[in-house]
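Removed from the display is one protein chain of the complex; every other protein chain stays in position.
Up next is chain A:
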Amino acid sequence: MTTEPEEETNVCGLSVRRQSRMNGGFSSLRLEAAGAMRTVLVSAESLQLTLKPELTQEEQALTHAAAAGSGRPKETLKAGNEDLKEMLESNKESLKLEAMKRIVQLISKGKNASDLFPAVVKNVASKNIELKKLVYVYLVRYAEEQQDLALLSISTFQRALKDPNQFIRASALRVLSSIRVPIIVPIMMLAIKEAASDLSPYVRKTSAHAIQKLYSLDADQKEQLIEVIEKLLKDKSTLVAGSVVMAFEEVCPDRIDLIHINYRKLCNLLVDVEEWGQVVIINMLTRYARTQFASPWKEDGILDENEKAFYDSDSEEKQGQREAKPYIMDPDHRLLLRNTKPLLQSRNTAVVMAVAQLYWHLAPKHEVSIVTKSLVRLLRSHREVQYVVLQNIATMSIQRKGMFEPHMKSFYVRSTDATHIKTLKLEILTNLANEANISTILREFQTYVKSQDKAFAAATIQAIGRCATNISEVTDTCLNGLVLLLSNRDETVVAESVVVIKKLLQTQPTQHCDIIKHMAKLFDNITVPMARASILWLMGEYCERVPKIAPDVLRKMAKTFTSEEDIVKLQTVNLAAKLYLTNSKQTKLLTQYILNLGKYDQNYDIRDRTRFIRQLIVPSEKSGALNKYARRILLASKPAPVLESAFKGQLGQTPLPWTNEMDRDRFQLGTLSHSLNIKTTGYQELSDWPAVAPDPSVRNVEVIEPVQEWAPSLGKAKKPKSDKFYSDDEEKEEEGSGSGSEDSSSRSSSSSSSEESGSESEEESSRDLEKTSSDSEKSSSGSEASSSESESQQKKKKRAKKVTPRKSKQAAADSDSDENGNGPVGKTSSSSAESSSDSESDSEEDSSSDDSPAPQKKTVAKTKPKVEVKSKKEVSLLDLDDFSAAPPSAPKSSVFSSSLLSDLEGLSLSNVSSAMQVTTSSFGPVKTYELLHHMTGKGLSAKYHFPRQPCLYQPSMVAVQVILTNSSDHSLEEIHIGDQSPASLNVHCFNTVERLEPGASVSVSLGIDFSDSTQAANFQLCTKEDQFSVSIQPAVGELLMPSTMKEPDFCSEQKKLMGMNETSATIAMATANTSKQNISKQVLSVANVGVVSSDQNNLQRFAGRTISSGALVLVTLELRESSTALLTINTEKTVMASMLLRDLKQALCQA
């Protein structure tokens, strides 16, 4: 009751605040809502009034609690706790909850509530979620203190760990691992291990967190935990990645070897990991890269022998090539840089900073400057962010002025900035000063000197001093300016000026007698010890230039010696000594007087110094040989001090408040150590670049071979990939220029440019790299080059052609890309290709989103090769197989695919509309059809199958792989395709096979545009002598391309395709087919469609598009009881639907 008026004001407060935030956009709505609430309040009040007569125990407690909640001073704690115990033991849920709330309040205030443990722990198994949560909070806080009692709760968690709900499993693990009781370590270990292989990525993420907790509880578990980490590192979910890397960093940061095989995956996942995980991963990868890649900084660190090795070697290992030429960046290194770049646009300042430091520590010097803008942007953020960012910019600007010079004005100081921000900005401005901008900066400094913030004004004077020494042109101007400041009213300003002038004069003492005289005049008015000491030192140092004034100053000092500060006394002694040596006639007595005073000074430093000086300068019998040299010792010309940035940590310069004496840049940017300029606990030193990069092949990921019976030699095909590196290269280059139809050239250029990632900025060398790497990796792949090839190459090609056609496609693309880099061919690429040129590896997502017809369609196809690389065997720059939709391994794929696909959906966020995206099949068909029997073909036999990949010739074509085998005893020549009928079917022929040896076989690919009909394509297969009529009749399922979509998309699309467009049938399924994975296996074997992940157990959905027209084909399978199912197909192509229905029915019915 009592709280109500308060709350009402709150309503208004809330709405007013919100209103002001939204600038009154919906004020009327809000007012309405507020009004409604008020009505409710009133009714609630009346409700409570009616309840009033019967005041229950519960209500009493509640009112009590409410009072406590609204901040009334707590009564005697003991009584309160007794009270709470009672409430907890009651059987009313609401009372318990109230008690827990009050306990949490106690905890939050830091009050001890541990005596309630037995009462609280009883409620751990409560059904009420909030009560449970609050009990968890309590447990985690006090379990460490009450270990025995805490054990009572463990069984509840163990039970919850088996719960079917992933969130309950996760939260049980979270709490269990947070209870810091050593006895339960084995239980935790077990739970972590189990959770690490949980199906739910959320639970796996929790287990990654639990690893760190267990490690901090019991470091002996390290080895076992590392095993779990290793396992989780392989996880493909973006949800897990950040957490497990965090665990890695905490438990075993030195086990860098665990990262190798996950490196590319992490790079590729990075964009889609949540922001906090991104920071951790980027930092870890920075460290990793510094140990694994060669330095991109040494411009010409080439070793001649290396180059030689490159030409001579039969190149069994690729390293030789990598080292060759000035510098070639490892493709993995490039991958990291490329994949982190978009994160500069993150709204999370920590992510931006992490990327900036990554570029600073890893990128070639000329590329670092891309981070500038983003860093400057961060300066708009909160004060604390500014502080850290400015610290980092300060360090960066020392080494790389040019980076921030264009943004100089962003560092101008405002009078409203906090002092530490001001000082940092000043620091940066000073670092940025050069001949060109010094006048602007000095003008700006003039404003700052007048600042009311005197500490800042003093810092400005130092800054002016630094500018003056660094830029000789302005030294005089600065000096004059500083001298003017000597008449400033403020003491600190004057003192600072004196100190700085002293330093400046030292650099060029000859012309500045006037200034020294001027300062001597000021001496009486200056009281700041440092300034007085500086003037005294100047007098002494240049006493010969001011012979009249110096003794007089000494005289004054003698008078006030006893009342001076120590530092002034020391300088007085110095001055006296120097004058004694140069002008002993006038100052002998004065000196002796001062030395006597010094002898009895309280400070032992001064006594020491006096004794030393006396022995040195006053000749006596006892004085040693040094006496002769006194003059040379004391009046030696001193080197001028170098005024350097405080961030460089110049010794001797008064350190600014936030600095130490050491170089800040020894620390990795963006770290706590850098910010504090000390080595913090747990700081990981960033290692230097290795002289020779370690073997890059450790990062290659072994992928299970796709089951391809027609390519038995694929496994071995890996070996020859690197031999004859050069000849292959040439061969492809030829072919690229020779067979490059307009279409293919533009396609390849687009793909090549997307590979190169903003290739404009890339230097020639890295382009070379792309070439070498892609060449070497692809050298096994076949090409369709037509003529004049040596025997050996032919052979190799035969082998190679068995490899899937996307490889050859890739090869073609790459060979062309070389030309792009080197010659004008690149210019011919279409404008769309150009526009995509600075987009990055997953540009296919962009382009595939366009659903406007012709030209864009092309882009889809063009970029396709990139996706294809997924299941490619050799892993390199383009290797994306870590997040390919499903592993190509046949038997398991369907088990994985749905869960993986759901993970993947998280990755494909950047799709414009996921419904539009077409992906590769997740399931390789193994059906091979006879095209030509060797009996009819006079020895030539041909088989074909549908590789289910987008056709590289035209997107509307179906790719067909034909394997030609010569089973005769003589070689066949000029195998090609002759006439076609009907002419309406557009067939893209394979290039003529010049020669096929007896027993050899070659695989070629065709593209046929079936126009979404199952009409057979008839054509003639010709050899030099004969012609054979053959026909290819496609199964309807092969006319589709899988389409990835999310469930909601699927449903919405399905709704659009009702009525006429829907075909359905009830089917009785073979018993073997009732399991989910078997069904998808069967469906995928019939039709080239994609699995749509779904939460519903009895529904399975598949989506595809027809290849020619791109019409959607949606297949839904609804399982009914007793192995019947309702099969529904939604598509505009009704004919296809009925045929597909028939095929699917057949496949699902048979065992």
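Following the convention adopted for this analysis, contacts are C-beta pairs under 8 Å (C-beta built on N, C-alpha and C of every residue); 3 or more make two chains touch, one makes a residue touch a chain; residues count from 1.
One rule holds for everything that comes next: contacts and distances are computed from a predicted model.
Think of the chain that is not pictured: of "Acyl carrier protein", "AP-3 complex subunit delta-1", "mannose-1-phosphate guanylyltransferase" or "MHD domain-containing protein", UniProt labels it "MHD domain-containing protein".
In the complete complex, the residue from A:Val389, A:Ala693 or A:Leu1006 that touches the missing chain is A:Val389.
Looking at A:Ser94, A:Ser295 or A:Ser967, the residue that reaches the missing chain in the full complex is A:Ser94. When the full complex is taken into account, the listed residue touching the unshown chain is A:Ser1052, out of A:Ser1052, A:Ser1075 or A:Thr1124. Residue A:Thr206 is the one among A:Asn81, A:Thr206 or A:Ser1005 that touches the chain not shown.
Of the listed positions A:Gln224, A:Ser451, A:Gln592 or A:Thr928, the one in contact with the omitted chain in the full complex is A:Ser451. Among the residues A:Asn128, A:Thr992 or A:Ser1011, only A:Asn128 touches the chain that is left out of the figure.
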